[in-house]
Structures are given as C-alpha cells and as structure tokens.
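What you see is the complex with one protein chain gone and the rest in place.
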Amino acid sequence: MSDALHAAVAGAQPSQRAEKNPDAPLFEGAYKDRFEQILGCYPNKRAALLPVLNMAQELRGWLSPETIKRVAELLELTPAYVRSVASFYTMFSPRPVGRHVIQVCAGIGCDLCGAEDVVEKLLEATGSRLGEMSKDGKYTVVEVECLGACGFPTVVQVNDRVFENVQAEDVEGLLKELD
Amino acid sequence: MAYPYAHPRESRVLSKHFGERDAIGIDGWIERGGYKALEKALGSMSPDEVTEVVKGSGLRGRGGAGFPAGLKWSFMPKDDRPRYLTCNADESEPGTFKDREIMRWTPHQLLEGCIIAGYAIQAQHCYVYIRGEFVDIVRILNGAVAEAYERGYLGKNILGSGFDLELTVHLGAGAYIAGEETGLLNSLEGRRAEPRIKPPFPAQRGAFDMPTTVNNVETLASVPHIVLNGADWYRQWGTEKSPGTKLFSCCGHLQRRGNYEVPLDFNLKDLVYDLCGGPPEGRQLLAVIPGGSSVPIMKADEIDCEVSYEGIEAAGSMLGSGGVIAMDDSTCMLRAVRKMVEFYAHESCGQCTNCREGTAWLAKILQRIERGAGREEDIPLLLDISSNMVGKTICPLSDSAAVPVVSSIQKFEHEYMAHIRDNTCTAVG
Partner (left out) sequence: MEREKQALVTVTIDGMPVSVPEGTTILEAAERLGVVIPRYCYHPGLSAPAVCRMCLVEVEGAPKPAPSCDQQVQDRMIIHTASPEARKARRAAVEFLLVNHPLDCPICDAAGQCELQDYAFETGQLDTRNIEPKAVLGRGKVTPDIVYFADRCILCTRCVRFMDEVAQEPVLQVISRGHRGYIDTMTGELFEHPFSMNIVDVCPVGALVNEDFLFKARAWDLDQTASICPGCSQGCNIVLGTKENRVLRAKPRPNSEVNSFWMCDHGRKAVVNWGAGERVEVPMARQDGRLTAVDWARALDALTEALRGQPGGGARAIVSAGASNESLYTIRKLMDLVGFEGGQFRITTGREHVLRGFPKLALRKDRAPNGRGAGLLGFERADNVFEAAGQHTGVLFVLEDTLEGAPEDFGADAALFVYVGSMMSHAARVAHIVLPSPTFAEMEGTFTSFEGRVQRFDQALRPPGVARPIWLTTSVVLERLGGGPAFRSAGAAFASLAADFSEYDGLSYEGMGLRGAAIAGARPAAVP
C-alpha cells in the first residue's frame, strides 16, 4: 500500500486483500494520515463512515464489534448506528474471512452462462461450504449479486482482483494463481 | 476497437478508445484530444452556456430513467449554498456493464465530464460514488484523479479560470439500492442507502441537505463531446426524443458479448443478431431483456424495433440502462425470473413493507414452483402480489422486482404451466 495516496482517493481503496491481521492497530501511522485525509473530503464526520469502515476492513479483514466501536468513537457516532450502517452493505463482513475471499457472481448474466458450475467447482476445490471459511483458513467462497461485468461471465472476484470469463475448468488454475 | 469486439456498424463516440491501454493515462488521453472540451468550457463559455448546449443536445440520463441532463442541471437553485455534483458510478443493474468499461478504458473522459458539469452547475465538490465491487476499476479511476489534480484540472483555479472543484472518489460497499439517486445520497452521507421520499428532489435538498445534481457515468462522459462539438453534432445520431449514441451492454446467450455503441435509432434486432452475432451456434433466441433486469422481457419475435427510449417503449419494454440480456432456448425462464427476483429480494433496502415482504414472497413462490410444488393458483397469486408491489413504494425497486414476474407470465405462461402441471421444463437441451 502506497503511503502517498492522493487525499481524493484515500478512502477509495479495495477493502479485501490477502494480507489481513485481525489484531492490526487501527488508524495508526499511514492509516492515521489516511483517516485525516478522508475526513477532509466531507463536510461532516458521518460521511466518512463508509470509507473509514472500508479502511478498517482493509487492515483487519472483517469488522469485529471492537472495530465498530472504535470507528464509532472516532466519528462520534453510536456503535449501534455504525453496526446498522455496516450491516446494510454486503461487502462489510461481520465475521472473519479466509485469506482469499472468493466472490462468484450469481447475477442473471453469469447465471445464464454457467456460474453455478463455477461455484460448485470452487467449493469442491477449496473444500469449503458456501459462505463459510475453509478449515485451513485459506478461502471463503461466497455467491454475490451481479458484479457489473455481465459481458464476461463468469466473473470471479478474489480479494482485490477480478477474473473474467471463468469457466468451471478454469477453477484449478485460478486457485493456483492465488498462492 | 470497441470492447472487446468491434463492429463497423457502431458509431463510436464514448467507446472510440476502448481497448487502447495508452488512452488510460492522462498523456495518452490528451494526445487523443482529451480536456479540449474543458478548456473550451472554462475558457470561453459561461456555466449557463454549457448547460444550454447540453440541454440543446437533448442528452438524456443514461442511468435508466432517461431524464434530460441539461434540464436537470437547470433545476439547481442559484443561491449561495454549497452545491454538489455526484457522479453515479454505482452501476449495478443486472445486465449492465457500460460504466465499468468507460472508467476502465477512459477514466479521464469521465473526469472531464465531471469537471465540465461541475462548472455548469457551479459545484464546489464532486463525489464519484463508485460501487465497491469495482476493485480493479477504482484503481484506474484513482490514478486518473491523482493525475488530474497534478495537472491542475481539479483543485483550485482550474486552468486559470478561477473555478475551483474538488473531487472525491467515494467507494460503495455492496448495495444495489445505492444506485438509486437518493439512496446514493444517503450512502454518501454515511447512512444506510435507503431511498428518500421525493420531493424534495436532490436539486433542492440533496447531499448534506444542499443542492445536488446526480448524473450517471455515461451521461457525464458524453458531456465533453457535446460541449466540444455542439448540440447539432450530437443530434446527428438518434431521434428527436432520443438523440445521440449510447452504449449497450450485451450479455447472456450471445456469440459476441460486450459493449456496443450505436445511435439511438439503431435496430435492436440488428444489435442482437448482427453486432453480437445472435445466439450461440445451434441455438434459437428465446427472449431479450433490453434495458437491464428491471424492464419487461421481450419475446424473440418482438425485438425488431428501434433502441430509442420511445422505440423500445412502443415495443412493450424500456430502454432502461441499456443492458441487453439475451436468452436462448436452453433457458429455463422460470429459473431466470427467479434469479432476477432473488436479486431484488436480496437488494431491497427493506424500508417499505410491500417491497421488503413482496420481493421475498415472490422469490419463495418461484422457488417452490421450480421445485415442482407449484399450483395453478400460483399464477394469479404472483400477478396479484406483483400488482400490490407496483407504484406503492418510495422507490422503484419494488416495481422492478414485479416486472420480470408479470412480463414472463404474460409471455411465457406455458413455461410456468409446464413446471406446475408436469414438473418439466420447456428449456431445450
């Protein structure tokens, strides 16, 4: 992660990466600077909520109650409010996730073109169940609603990478590429 | 080349440089004539003149509603409150992926549009609300924003004009309804993306309670071309009511899926069969959804129509966002409809009773019919539930969920009956 992000995009960094540390200190060092940059982009603190939650998840991989409380404190909101907002958005995870969060598009465009087979193959190859972290902590496979790339089915997003035109037979190769 | 396929029958304005890696960076973009329109607007036009040109071009909002963009700008009150421009880059309508490609290949095209629009409405800050799932796209956009700031296209005193504009890329976090303009505003403000009651409209009370214009990516990306070349130039394409060119995202059972840019008087059937190559070898086209999953389904024999707003409407559907979903005869219509309804059930914000309960109820009934436990009385039930969901809620998501159900029953009732009566599917192969 570059330390010198432009303030205008400080809050707009992909929130899932392979390197996550559930105990990482929040909003320290470069992240504190980014926090300040984000605040500077909005007329009030509440508006910084999504970008700040995003940054917290980028660090820790998920939003624990403790993370939510810390964000609430920093933005002068109630923890219940922050929980409510976070729970509205499906990209914020309320539970720990695997090193690789594999999101398979289950939207109509991909479904017409065999997304179901891709999901099945992914579950088989990762030895996990839909939405649950694999035993080795490496993968969490989830079905998500339309990823907005329907022309390139099936779309599979792994952390901050997007794979287009994935077929069931590509799954083994895709997983290899992640390691 | 258009992306990922080119076709000589396209009229490429927005997509002219799709696929050209060099066009992504600011130097490559300037080499291709980028930011000339901005120089023209800031250098020689008043904000009202810019609005007038866009009004004159007849450019209609490309997000789905088709409201004239210039007219929308003219609603902004001219008082001394802060004003905002919000670019809706939350592209989420199933079947639509045009904004993604605009940002992926020509991020500066969008930024130039944002800055010109910001100038026209005299905004002080532009927020680009981009859906959080666009991880790769947001990196590209972020890079472009940093470049634009570096070159003085954003920030204080842009091009020495005295006009200041800050721009922030704001990432969504997984909520289709944040693409509805008032849901977007709530989300931008750090709230649940629940749509607001209108009125007040965003132009009166939008982001942070201040006058706000919300425009779609494709709409804003069209603006530099119109400003540079004039309203009449833009009107060389399309129809009186639907001028210009538009990107059509084509997906589903097609030989060449992708984005195609055609004038709005183009023929839908030609788009499907000629540009996209029709259904895969050996398949017959069954149905087409021409404007994203929330518009009525058309049967294969109904698509010989103009792709203009009025043309598709006359043919019984809507242009919507221009997401063309093609289904061939291997499609189980019931499954396709169920998938679409499940999407809306998943994405309903849950504020309004009819939508929250109706979407989930419809999905459960469709699931049951697909399982083979359907009843003939489910057909009138589905229709009645749908009618109770249309026009009864704050935003149109509820209507959107009812549309595929109603139109599929109207046109493919035999598919439902095959499932209900014989527990079989009419899908071929």
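Lettered A and B in written order, each chain numbered from 1.
In this text, contacts are C-beta pairs under 8 Å (C-beta built on N, C-alpha and C of every residue); 3 or more make two chains touch, one makes a residue touch a chain.
Everything numeric in this text was worked out from a predicted model, so none of it was measured.
Student: List the shown chains that the missing chain touches in the full complex.
Tutor: Within the full complex, the chain left out of view touches A, B.
Student: Can you tell me which of B:Val54, B:Val128, B:Val145 or B:Ile365 touches the chain that was removed from the display?
Tutor: If we include the chain that is not displayed, B:Ile365 is the one touching it.
Student: Using the definition of touch stated at the top, determine which of B:Ser74, B:Asn186, B:Thr331 or B:Ser348 touches the missing chain.
Tutor: B:Ser348
Student: Spell out the interface residues on subunit B facing the chain that's missing from view.
Tutor: 175, 192, 197, 345-354, 356-361, 364-365, 368, 381, 388, 391-394
Student: May I ask you to list the residues on subunit A that touch the chain which is not drawn?
Tutor: Against the left-out chain, subunit A lists 65, 68-69, 77-81, 83-84, 87-88.
Everything below uses one rule, namely that only the chains that are shown with their structure count from here on.
Student: How many angstrom between the C-alpha centroids of subunit B and subunit A?
Tutor: One centre to the other, that is 24 Å.
Student: If we count contacts the way the header does, which residues on subunit B are in touch with subunit A in the complex?
Tutor: Residues of subunit B touching subunit A: 4, 82, 91-97, 99-100, 130-136, 138-139, 141-142, 145-146, 149, 154, 166-176, 187-193, 208, 249-253, 257-259, 293, 323, 325, 327, 331, 335-336, 339-340, 343, 346-347, 349.
Student: Within their complex, state which residues of subunit A touch subunit B.
Tutor: Residues 5-6, 8-9, 11-16, 41-51, 53-54, 75, 84-85, 88-92, 103, 106-109, 111-113, 144-153, 157, 159-162 of subunit A touch subunit B in their complex.
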